[in-house]
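The structure follows.
Note that this complex is displayed minus one protein chain, with the remaining chains in position.
And then chain A:
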């Protein structure tokens, strides 16, 4: 819906446009203008759109978020930064939506691997960006993709050429330090045929109100394998809209872990298109406290036969928090022998917490195995009694079980340093007394 704030963003676009990367590229100019026109006409998504019915974003329309153009203010404390960077990973840092080579650590990166600022790639007229940006997701998708397409200030281009197997994970660390900043980034990840990589997208911010609108486009080549982890621990005053749009070629494997812990209002879209015999695993954990609203929206398109999809999303909601899960699995007419399983489980810890869950299966093929399951509930009384019979008081038992419910998703992370970082975040929310980390 077009509102006063939409008009203000649009009105200020011309002044801002010269600061955006890719001014000399006609194709991008055109793309940005089209996206702006779409945003100008439709604005941010409204709950009247089916895919946004549980999430009202009108809170972000109370003020104008602006890009942090002053490069001098895009700095962070080096010691604090170390606490956010994963040991044993190549990392690049984006501050307020701008790539910072100064803080990035790419030592020992094989020369054939590309990890660079997308703004730089545009300046260098990288054919990869032109070929792939906007291909996994169209700006028509929804208001935040249109907004991102019109406004993205920077982002990362990752390219792992064919048959390369990365020995270390790559961390893309997004940090927002400025109040009222708009951090709009576009990231393109290419993992070519038979290559393997692990990429982590971390989103953090100082204790401010700000807007993150991040779009990541992912292309997993033939028989390639990518594990992508999103760790969203934005400020509890922040708005986060993130989309990950994936194209999987034949036999490609894609595993996604989505940890949604932060933000006052956070929405994440994960879409993947499956070619023949490809496999995807989507794991998610959302933890909501206070008045947090956390929405996760997944779409799995089985386009060709013999593909496998596994999805498990878990939510723990306390206080007045609200969690939303909308999962769609679409099996095309041609996608025979599809094997798909989708699950969403929610734990409500308070009477005022809310979980909205909507699994959708759309099946147009006739020889498929598809299932889904959804639960919204409290802790299992049998388990509580079992722990009590082992000397643990009821409150501690509930805390242990809540932690365990969440920890099951953390346990799926194979990278030790990342596992420990995510675990640390879960333990902040559900502290466990007298327990060694190795035991969890």
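Following the convention adopted for this analysis, a residue touches a chain if its C-beta (ideal position, glycine included) is under 8 Å from a C-beta of that chain, and two chains touch if they have at least 3 such contacts; residues count from 1.
The rule is short, and it goes like this: contacts and distances are computed from a predicted model.
When the unshown chain is looked up in UniProt, the name that turns up among "Component of SufBCD complex, ATP-binding component of ABC superfamily", "Dihydroxyacetone kinase subunit L", "Putative iron-regulated membrane protein" or "Tripartite tricarboxylate transporter permease" is "Component of SufBCD complex, ATP-binding component of ABC superfamily".
Of the candidate positions A:208, A:396 or A:417, contact with the hidden chain is made by A:396. Residue-level contact of chain A with the missing chain is found at 380-383, 385-394, 396, 400-401, 403-408, 411, 432-436, 438-440.
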